[in-house]
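Report on the following structure.
Note that this is a trimmed complex: some chains were dropped, and none of the rest were shifted.
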């Protein structure tokens, strides 16, 4: 069903196989996800995306499990079905328990709710969180103004 | 500038003050963010949102820092300016270093990129990630079909 | 700051003025929002968008206030600052009270939260809400399967 179909290892060019080989070696598996097989029609994008993912998801200041949790959180927030399915599996492999999953989803849900409350109520950024001084002055004026406003 | 203005502690009803007091006690601060002051015009939403946040962000299977990182990740992905500013501050308070922040953003960026590659290429979910058996059968047929398709 | 600037009435072509005149007559005002002045650089888009808005927002099975509430809800959900500001004003003009506004935002917030919980938990559509019969059969099989799954 993928737009250009999936390229299996046996049908892949040497260039594509080299990336597949590195994916399997890095992840210690003999399985290549449909995602890689789908974008393999564009070897440059296949290589660039894989090299980027490998660099970004490697342990650093954040551990691999935290990174997988964040990846899953963003995918759930974006409502990408494939990504949720595959990154749920990846996060489990990295150590995500059912309890972590349910707490993760609760945070994702709340963040999406409060993001819209903030926007809908047109909340101005607190001075201490980085609103520039000039805006603060305006904000102060507005505060007085708003106590009136809230009456209409 | 907030739609209904901000309700300061001194102007707040007893019902609103009770929530403000709990926020300050729970967070060990004497500061109330503009967000709470803006939604305080609806005391039911103020209480419900605060109680939900308190429950969701408490340490559990995930620690508070991880939860703040996820909150910030979702807010950055949703491009909510206020939320990014306030949760960057909250995450820093919970222990986020500059190195954690930059790695977090790198993951958020990659997730948003690959989410769209997946959608754009119409990648079907791998059987092992939960695609139902019936769909798999169809998928197999499609795979053969697709190698043809990719030639047109 | 608008990309192409704003076209004021006095600087507008006859084609643009005709739309401005109809906006003012229809809305019983002598004010033209920046939105129309910004897109007036493309008279075809100005006319098409105005004619569409006029048709869509007219009283029908839904009254104008309900339509303005929905417009504001979608704009808040999409986090479009300009749209939230202008449609808050429009909704107020159509009769939105502060109480309606705060309840509206509460619904927008909850919808955004549960939309992500649904996606994150990969909830399948209930048969009675339109999931096709074939999928249902699979779903039933899955249900049994899932009670196992939820143990790992």
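Order as written gives the chain letters A, B and C; numbering starts at 1 within each chain.
One rule holds in what follows: contacts are C-beta pairs under 8 Å (C-beta built on N, C-alpha and C of every residue); 3 or more make two chains touch, one makes a residue touch a chain.
Every value quoted in this text rests on a predicted model; they were computed, and no experiment measured them.
Number of identical chains making up the complete complex in this structure, 3 of which are shown: 6.
Convention: only the chains that are shown with their structure count from here on.
The chain with its C-alpha centre at the largest distance from the centre of chain A is C.
Annotation: 25 Å between the Cα-based centres of chain A and chain C. Centroids built from CA atoms put chain B at 10 Å from chain A. Chain centres here are Cα averages; for chain B and chain C they lie 22 Å apart.
Residue positions 3-4, 39, 41, 45, 49, 78, 80, 130 of chain B are each in touch with at least two other chains. Chain C makes touch with chain A in their complex at residues 72, 76-77, 79, 81, 84-85, 88, 98, 104-105, 108-110, 112-117, 119-122, 150. Chain A meets chain B in the complex at residues 1-6, 8, 11, 31, 33-35, 38-39, 41, 45, 49, 52-53, 56-57, 60-62, 66-67, 69-71, 73-75, 77-78, 80-83, 85-86, 88-89, 97, 99-100, 102-104, 106-115, 117-126, 128-131, 138-139, 142-143, 145-150. Of all residues in chain C, only 79, 88, 98, 101-103, 105-106, 109, 122, 134-135, 137-138, 141-142 touch chain B in the complex they form.
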